[in-house]
Each structure stands twice: as C-alpha cells, then as structure tokens.
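Note that this complex is displayed minus one protein chain, with the remaining chains in position.
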Amino acid sequence: MKAQDTLLYLDGVSVSFDGFRAINNLSLVLQAGEMRAIIGPNGAGKTTMMDIITGKTKPDAGDVYFNGEVDLTRHDEAEIALLGIGRKFQKPTVFESHTVEDNLVLALSGPRSAFSALFHKQSANEAERIEDILYTIRLNGKRDWLAANLSHGQKQWLEIGMLLAQDPKLLLVDEPVAGMTDAETAETAKLLREIAKTRSVLVVEHDMHFVRELDVKVTCLHEGSVLAEGSLDFVSNDQRVIEVYLGR
Amino acid sequence: MRLNRLLSVFILMLGFCCHIAQSNAQTVDDATLRPLVQALAGDNFENTTKAISDLVKTGDPRVSKILDALSAGDLYVAKADKTVFLGKRDGSDYAATDPLTGTKLDPVPRSSAEKIKVNNRLRRDIAAAIGGLTLMSDNIAERRSAAEAILKTRDPESIPLLDQAIAAEKDAGVKVLMQQAKAAAVLNSDAADDVKIAAITEVSAGNSRDALGLLTPLENVQGPVGEAAKAAIDSINTKLAFWNAIQNVVYGLSLGSVLLLAAIGLAITFGVMGVINMAHGEMVMIGAYTTFVVQQIIRTSAPGLFDYSLLIALPAAFLVSGGIGVVIERGIIRFLYGRPLETLLATWGISLVLQQAIRSWFGASNVQVGNPSWMAGSFDLGLITLTWSRLWIIVFALSVFAILQLVLKKTMLGLRMRAVTQNRRMASSMGIRTPWVDALTFGLGSGIAGIAGVALSQIDNVSPNLGQGYIIDSFMVVVFGGVGNLWGTLVGAMSLGIANKFLEPFAGAVLGKIVVLVLIILFIQKRPRGLFALKGRAIEA
Partner (left out) sequence: MITQWFFTHVDRRGGIAIALLVAIAFLVPLSNLLLPETSPLHIPTYLVSLIGKYLTYALLAVALDLVWGFCGILSLGHGAFFALGGYAMGMYLMRQIGPRGVYADPVLPDFMVFLNWKELPWFWHGFDNFWFAALMVVLVPGALAFGFGWLAFRSRVTGVYLSIITQALTYALLLAFFRNDMGFGGNNGLTDFKDILGFNIQAGTTRSMLFAATALFLALAVFVSSFIIRSKLGKVLVGVRDAESRMRFLGYRVDRYKLFVWTISAMMAGIAGALYVPQVGIINPSEFEPANSIEAVIWVAVGGRGTIIGPIIGAVLVNFGKTYFTAAFPEIWLFALGALFIIVTLFLPKGILGLYGSWRTKLADRAARKKDSAPPPVAAENVHLPEPQAAE
C-alpha cells in the first residue's frame, strides 16, 4: 500500500528502550474519515505508538506519514499538533490550576505565538465555540470550576473537550473510559461516534464492551506489532488473540 | 608507615657506603708537597705556572686552598729563608700560617716578606686548576657543583680536567653531569664539527631545559653543527611537550580525583535517589572537621599515633557525616520526595545551619589539620616532579570508587537500592522497606562525602566554607557524567579535571575554570542527560 491517499501511514516502525523493543516492525494505515479501535494487552505498545505519531518518541526505524505526505518523524510535538493531530492521554492531563473554561481557551485552535497570546482578546466566535463545547461535554455548569476539582470522569470529558477545541483532523484517544461508570461509558461511545462523523479517530481501549459499541474496524497489537485486524468479531475469534488475552 | 621509615634509613645507609667507597682523595705526604709549594715563589711567572700544574697533578685536596690564597694575593714569601707562608696583615706584621699544615708561625714583619705576584693570566690558570681540583674533590656535592659550574661557564680550557675527572668519577650521576659539562665546553670551543656533533648528542641526553639553553645559540650556526643542533632542539621540544602533557594529565587526574571524591556521594543521592542535596558540601566539610577532631585527640592523648590519624579519621568521618545524613533524610527530605525543587531549597537551608553550627563551635577561621609524614615529600617521574599527596589522592579516590561499586553491585543494600531506584512501587510490594533503603542510601552518600572530607583536609583549607567551594563543581561532574551512573561520574570527574589542567596554561586558572563551566553549560544543552545517560521512563518522571 502507498502512503498517498491515506491519513495516517505507519510502515515498519520499530523503537526500543535500553534494548527492550516496545514497537516491533509495526505497520498500520488509517483512511481519512475512518475510526479505528486499537486493542491489546497491557504493554503491547499502544501508548508508545501514539507517542511516535505525536512526535514524543522518535522511532529507530520505519516511516510515519500524515496526510500521505508529511513525514511526522521530522516534526516535534507542537508542529504535529498544529498539523491537526490531537491527543488525549491515558492518564487524564488537564491543567489543574486553570478553570474548566480556561482549559478550553488554551486548547482552542488559533494563533499559537507568544506575542499573539500576550495581546489576545476573546472574539465572539471563540466564545461561542467554547459555549458549544462546554455543552457537548456536559460541563457548562462547571465552567468556573478549577479543573483540579473535577471528578475523574469529568476530567476525561474535559480532555475530550480540549481535543474538540483543538479542531484536529485526527484524534488519538488513549483509554477514554478507564474509570468511568457504565452510563458514562455509553455516553462516551456516543460522543466519539458523533465526533467520528467529521474527523478521523484512533481509539485505544481495553473495555470490549465499549469497543463493541463503537462498532468499527479493530486492530489488535501484541508485543509491538499487529496481531490481527478486522471486525471485532473476526479479531476476537482469532486463535492467537485469544491466546494473548487468556494466556496472561 | 613503619616500613616506610625503615626503607628510608636503609637508603640513607646505602648512600653513606657508596660515599666512602667513592672517595677520590689522593693525599700526598707533606714532604713531597713542600718543595712544590716553595716553587710557587719562583722568580718568574713561567716557573710559577709550572709549579701550579705540578701541584695540581698531585691531586691533593689541600692544593685548592693554597691556590685560592695565591690567587687572592694572600701567599707571601719570607725574604730571609724564602719560606712560603699564608699571611694576613696585622699592624706592622703579617700573621703567618703554614699553607700545608695550617699551624701558626711566628709573625713576620711586613718589611721582611714579599707577596708572591700573580698576573691575570696566572689567575685564570689558577681558576681553571681549582675547578679541576674540586672536580677531583672527595666530597660528592663539591664535585657535582664543580661540574655544574663548568656547565654554566662552558670554559673550553676545562676539557682536559674534565676528561681526567670523568675517568676517575665513580658516581654515575656526577659522571653524566661531567660528561655533559664537557660536551658543553666542547660546543663552546673550536673543536672539529664531528666532535661537536657528538657533543650535541651528549648534551641533549641530559636535562632538557639546560640542553635547550646550550643548544639554542648553535641553532643558527651554518653547516652540520647548526643542523644537528636544530634537530636536537626539535627532539628535546617534543620530549618536553610530551612530559608536559604527562604532567597535565597527572595534575588533571589528581584534580579529577578531588572532584570525584566530592561528587561521588552526590552521584548516589542525586543520581540514584533523585534528591538534590545542596548540603552535600557541608557533609564534606564535616568530614574534614572530624579529621581535625581526631587529630586533636591523638595529639593530646597518643601523639605516637599521629601517622595513623587519617586511617582513624576515615571511619569516624563516615559515621559522623553518614549519621547526620540519615537524620536529615528521616527528618526533612522524606517529606519532600517528588518535589525536587523544594528539596533543593530545604537542603540549602540545612547547609546554612550546618555551616553556622560549625562556625559557632570551631570558629570562623581555618583549623590546622596536619599531614602525616607519608603524605609529605615528592618524587621524580621522568622530567617531572610529583608530590606524594597528589598520588595518594588519586589512589584513594579510585579505591573509594571501587569499594562503592562493590557495595552497589554485591551487597544486599546495593541490590535493594538499585531495585528501589528502578521501580519504587514494585520494590516495596516485594517487601523491601523502601523508607529504610532511602535513609541508608542517603546516609551512604553523605558518609562518602565525609570520607572525601578526610582527604580534602589534606590539600585544602579546613574552614566552615570548605563545602561551598565544592558543591557547584560536584554538581557539574554528576550532571556532566550523566545521572544515575557511577561510571559516568568517574569519567566526568577525570575529564573535567584534565580539561581544567590543560586549559590553565592558556587561560590561567580562573579563566580556565570559567571556560570549563561554560563548556558544561553548552554541553548540557546538547546532551541534557549527560555523557552516559540512561534512556527510559524511570528517568523522565
């Protein structure tokens, strides 16, 4: 397969830490507009893969292309974010000493230079977008709360809201429903499906129930490479996948 | 130490024996000598010259004194019986002594004696003769200084004397010196080219700096001699540069050892535990003061043990500094884990308190820590001279490093320490009592700082500010070498020490230090994790 016409293209990617191969000859392709779920046991390299896509970790070998042409290995985190790749972290990281609203203000797409930030004035359009997002993530009643005081689930949602505010072409979402109640999980699945209508999404999740609800193509990672790929039913019937999950 | 002293006594005795064996004195009896002395009062200069050379040929040690007197115009001849005597004006008389025996004679009226005349030519002959005579002296130091004197004057006339002396000389060192003096004299004479070239080879084998002085004037001489000189100068310069580099390396290693000693405890607390201990320098300082106290006690109660004082101070300093370290860890630092910047500030506060405590206790000025005898003195290595203390510091630092490596690799504490460093939660769930490991690790780092203080007390002023002088340098070493890696600390300390010493001649000590600091600052920008960086999540957190 060629890198052109794809949104995200990983080919033969490897990375090791002090001799330990976290990602091993990994290849993965995501089409524009596609939502993909990534599953795999702990330590399979899912988070590391996101690190590579977002420029946090430089691969030892392999190609990583965005939009068919941009070599992501040559850009740093900030540039990649500006290219239109947003990321939600496994451990929710919101800015705890900022209010919910300020968290969104910081994430909102727009000029990123220090100078423009110094003299920034919120436009009506921006205020409206923040309003929308607050509504979407059900936090409009808590806009003045310090993010530190949110519950775990609310922080996860705030982080998704920040992703939306960034207005990326591709969203990388790492374990979004960890620590959520069933109801929240269902809500989140709904929200992600909604988002996926207009953007491409890569979701990492353990929760099979949640993955089923997403109802998308699934890739199973194991020891840094792809073990199986296809519909959830296909993948979960794969003998090796069963071994990997049950063998542990 | 006992051994050391025995050895030196032995060497002394050996030297004494050689000395006796080597005596070149050839005493001649007075009867033979007397007529020769009388002959000095010959009626013309020619006869006197002959008498001088006859005297010299006897090689009697008394001759040089007589000739000295002659040259100084103190030798008289009585008009009546023509006896030659040493005279000194004393009113209207000469106080007279016998030139050979030195016995007092009856005073001679001035009118009845005559001074033995000398002219310049004679004086020169006398000088050369005396030079030759001391070359034959039975005192080795005199022979050496005679040869050195000729090495300076490069008088071609002394060549025959030198030949004679070289043939008779038994001491290898003096012989070499004489040979070089002869070569120098040859170079200064109008000898044939090939003789001179041989002399050049001879000269350049000797002390390089002297040789340079001898050869440089010849450099511009036309012909083969000039070329040979130039070649010799070049090779001497290379040799000098080489030894200079060796000296820089050795000095650098000893400075590096000081840095290593100061930094290695820090490498444990900072590198292994991630704790920034700004009071580390004070642990070193307390180690130095412990040495002082130990020496005080020894001075008053067991002065004979003074040479062992450092050996006693080592465990004492380790325990004192280590104990204070444990107290600090349990009392303050453990509440600040995960907050490195706060730890930095709190330990800075501790350092102020410790400094002031020592100041209130021992006073603000330096205390006197003595050097045991085996630390004093120096020895030669090739063309350079090294002090024993420099060498001992290197040996000591490397031993501490080796022992520490062993402790970390082979003991239970070391194993637990490494486990806690790599994965605190896993270690604690495996039943390792991480708080105690923390306290002991911190104590170990502090104790080693105390040991470093014992060593530093030997080469630095011991005052309450001692530690402040080392803290920045030690941090630089750890950061430069790479955190969490003792080998990095070793390499870092040694390379910083050597870099400092190599920069010093160009930039001066202070500027050299500044340059090194700036280079480290730039280096950290390039490799933020130091020379030997570990890569991985544990480090990033």
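Letters A and B mark the chains as written, and numbering starts fresh at 1 in each.
Quick note on the criterion: a residue touches a chain if its C-beta (ideal position, glycine included) is under 8 Å from a C-beta of that chain, and two chains touch if they have at least 3 such contacts.
As the structure is a prediction and not an experimental result, all values here were calculated from the model.
Shown as candidates are A:Thr54, A:Gln156 or A:Thr185; the residue that touches the absent chain is A:Thr54.
Only one residue in the set B:Ala245, B:Leu311, B:Val395 or B:Leu511 touches the chain that does not appear here, and it is B:Leu511. Of the candidate positions A:Arg112, A:His152 or A:Lys190, contact with the unshown chain belongs to A:Arg112.
Even with one chain removed from view, subunit A keeps its contact list with that chain: residues 47, 54, 56, 76-78, 81-82, 86-87, 89-91, 93, 95-99, 102, 105-107, 112-114, 117-120, 142, 144-146, 148-149, 162, 166.
Those residues of subunit B that touch the chain absent from the view are 276, 332, 335-336, 338-346, 348-353, 355-357, 359-360, 468, 472, 475-476, 479, 510-511, 513-514, 517-518, 520-522, 524-526, 528, 540-541.
Heads up, the rule we're going with is that only the chains that are shown with their structure count from here on.
Rounded to a whole number, the gap between the C-alpha centres of subunit A and subunit B is 68 angstrom.
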